[in-house]
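Missing here is one protein chain; the remaining ones are kept as they sit in the complex.
On to chain A.
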Amino acid sequence: MSPKTLYDKIWDAHVAHEAEDGTSLLYIDRHLVHEVTSPQAFEGLRLANRKVRAPEKTIAVPDHNVPTTDDRVNGITNEESRIQVEALDRNAKDFGIHYYPVSDIRQGIVHIIGPEQGWTLPGMTIVCGDSHTATHGAFGALAHGIGTSEVEHVLATQTLIQKKSKNMKVEITGKLGPGVTAKDITLSVIGKTGTAGGTGYVIEYCGEAIRSLSMEGRMTVCNMAIEGGARAGLIAPDEKTFEYIKGRPHAPKGAQWEAAMAWWQTLYSDDDAHWDKVVTIRGEDIAPVVTWGTSPEDVLPITAEVPDPESFQGGKVQGARRALDYMGLKPGTKLSDIEIDTVFIGSCTNGRIEDLRAAAAVLKGKKIAVKRAMVVPGSGLVRAQAEEEGLADIFREAGFEWRLAGCSMCLAMNPDQLSPGERCAATSNRNFEGRQGRGGRTHLMSPQMAAAAAITGRLTDVREMMAPAPEPA
C-alpha cells in the first residue's frame, strides 16, 4: 500500500461515492449545528418535505446570539436574537436531534462542547456551519466549516460533495520558551504563511512543540487553521488525546472503546507520505505575539514596533495603510506602548479551562487598569469548574466581569460589543474591521498576554511579569 497522510486515511475511510472526475460524496460522522447558520437549512428541509437523515449524529446548541449576563434566565431581550434561538429550539425538537438549550449547564460554544461531551472522536468527519469547526482537528478528526446550503445538504443526506484538498505539513520543532503558548504558535504560523497560505490544503500540525501541548492547546492551534486559509487543521491523536476522551458522556465504552482504540492508533501520517507543502518553524523562535492590523496575518512579537506600510509589497501596502488608519496607529510605535480600553477573554479559540487557569495565574492578587474586562467561559461546565477551582474569584477580585457561556464579544452578535474607537485585547480569532463592534479595534493574543494587558492598561510582554527562571545549580 502506498504511504498515506493522516488526512488521506480519514478521507479514504469516508468516501461513500466517487465520480470519475474525483468529485466525492464524503460521509459525515458528526454534524454540529448552531442558531445562526441553520434556520434557512431547516426551512429548506420543510419546504422539500425532507427529514434529517441521521438525527443521532446531529448535535445542536445556541451560542452566537445568547446573552452572557445573569439576567438571561429571563429570556433574550433582542427580538431577532430571541427568534433565532427559538427557531433552533423548535427545529431540534421537530427533527429529533441532540440539543443543549440555553438553560442547560452543558450549553456553550459549539466547538467547546463537542469535545467536552465526547462527540468529537479521532478519525471522524465533523462539519458545522461555522468556520472554526477546524478546532476539532486537534483530535485527529477531519473537521471544517460549511455554508448553510451545505448544512441543509448534510442534514438531508449525511454527506457532503467534496474534492480532496492537498496535504500541508506544519512542523513546530523543539520547545516553547516561557510565556509562549499555543496561541502564539498558531498566530506565528499565519504570520509566516499569510491568511491565504493554506488555501486548498488540509494542514497537519506536528513536531515536538505540538506534541508537548495539552488537548486544550492543540484545539487553539487547529481552531485558527481557517485563519490561515486551510480547509482544516489536524493533529494526530496520541495518549493525551485518548486520556482526554476516556469517560466522556458520548465516548465509546467497554468493548467499543477497545475497538475504537485499535483503529485510532493507526491514525498518523506514514513516514514517507507525500506532502504538497511543508512549513517548519523552530519553537524556540516563537515569541509572545500580538496583532497590530485588521487581518490575523498582521502579527508581530510584542517586542516589535508597528510596521511601516511601505515596507510591504503589492496589495498589502494599501491593505496595511487602511489597517493602520482603522486601528489608529502610527508606524514605529512600540507595540508595548499601545494603550487599551478593554480586555476580552473567551471564545472557541481560548475559552477552555486551561485558558482561564493561565489568565488567572497572571491576574492573581492584581487589579485591572482598563475600563472594562470580561471573562466568558466557553461552556457552562468550564464555568462551573473555574468556580470550583477558585478562578472565578481571582477574576472578580481583579475587576473582571464573570459571564455565562457563549460566543460573546468574539463576533459581537449578542450585546457584548465594542464602541467605535474602543481598543480591545482579545483572546479570540479575528481582528477584522468591525468584528467586535462597529469601529472597534481588536488586538489578538494569548490569555496570558490579555491578562497582562489588563493589569498594565497597555499591550504588555507577559514575560516581564513572570518570576525569573531559577539559575541552574
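Just so it is clear, a contact is a pair of C-beta atoms (placed from the backbone, for glycine too) under 8 Å apart; a residue touches a chain by one contact, two chains touch by 3 or more; residues count from 1.
Note that contacts and distances are computed from a predicted model.
Student: For the chain that is missing from this picture, which UniProt protein name fits: "Putative spermidine/putrescine transport system permease protein", "Cytochrome c oxidase subunit 1", "3-isopropylmalate dehydratase small subunit" or "ABC-2 family transporter protein"?
Tutor: The record for the missing subunit names the protein "3-isopropylmalate dehydratase small subunit".
Student: Of A:Lys163, A:Lys246 or A:Arg396, which one is in contact with the hidden chain?
Tutor: Missing-chain contact among the listed residues: A:Lys163.
Student: Looking at the full complex, which residue from A:Leu6, A:Leu25 or A:Cys348 touches the chain that isn't shown here?
Tutor: A:Leu25
Student: Among A:Lys192, A:Arg322 or A:Lys364, choose the residue that contacts the chain missing from this document, as touch is defined above.
Tutor: From the options A:Lys192, A:Arg322 or A:Lys364, the contact with the absent chain belongs to A:Arg322.
Student: With the missing chain put back, which residues of chain A would touch it? List them for me.
Tutor: Listed in rising order, the touching residues are 13, 16-17, 19, 21, 23, 25, 27, 29, 36-37, 39-40, 43, 48, 50, 53, 57, 64-65, 78, 80-81, 83-84, 87, 121, 123-124, 129-131, 144-150, 152-153, 156-159, 161, 163, 195-196, 199-200, 226, 229, 231, 252, 256-257, 259-260, 263, 295, 314-316, 318-319, 322, 411-413, 420, 430, 432-435, 438.
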